[in-house]
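What you see is the complex with one protein chain gone and the rest in place.
Moving on to chain A:
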Amino acid sequence: MSLKSYSRARAVHVMLVYTGGCNGCDIEIVNSILSPKYDAEQYKIFLTWNPREADVLVVTGPVTKFNEEPLKKIYNAIPEPKAVIAAGACALMGGVYKNIHGDIPSEEIMGPVDKIIPVDARVPGCAVRPEDVLSGAVAALPKLLEAK
């Protein structure tokens, strides 16, 4: 086992993709992983912006029209084993943007996320709380182990 794969096997890299929400969830997720109070980095959960390095994909937002293709591309670029977390009300069911008029479909919103890529863990909230993000990340971890 090379040094790189040894250390990679003992850390989880999270990639955050933002598909058109209101920015609230994103800052809370960055906050929960980086900031000194919640600090998921102490459990070796790191934030990365490179899909080829990532293990876990965190998706926020209701997936707008222009973001559908990039999201699929990013999902395919992540190597196996991988897990996907949908974070926030928009990613789970389209949020206020999709459901405001009941069942009338919106032309701009292609979401929710599980229509486009398979989702393993769901984090509710508008906006998500940092505590929930951490428990969502923990819930997605077994997926990474079983695929091996």
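Note that in this section a contact is a pair of C-beta atoms (placed from the backbone, for glycine too) under 8 Å apart; a residue touches a chain by one contact, two chains touch by 3 or more; residues count from 1.
We take it that contacts and distances are computed from a predicted model.
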item	value
Candidate names "TusA-related sulfurtransferase", "Sugar ABC transporter permease", "Peroxiredoxin family protein" or "Nickel-dependent hydrogenase large subunit"; UniProt protein name, chain not shown	"Nickel-dependent hydrogenase large subunit"
Contact residue for the chain not shown (choose from A:93, A:126 or A:139)	A:126
Of A:62, A:112 or A:136, the residue in touch with the unshown chain	A:62
Positions on chain A contacted by the hidden chain, ascending	17-28, 30-31, 34-37, 49-50, 61-62, 64-67, 70, 74, 95-97, 100-101, 106-109, 126-127, 129-130
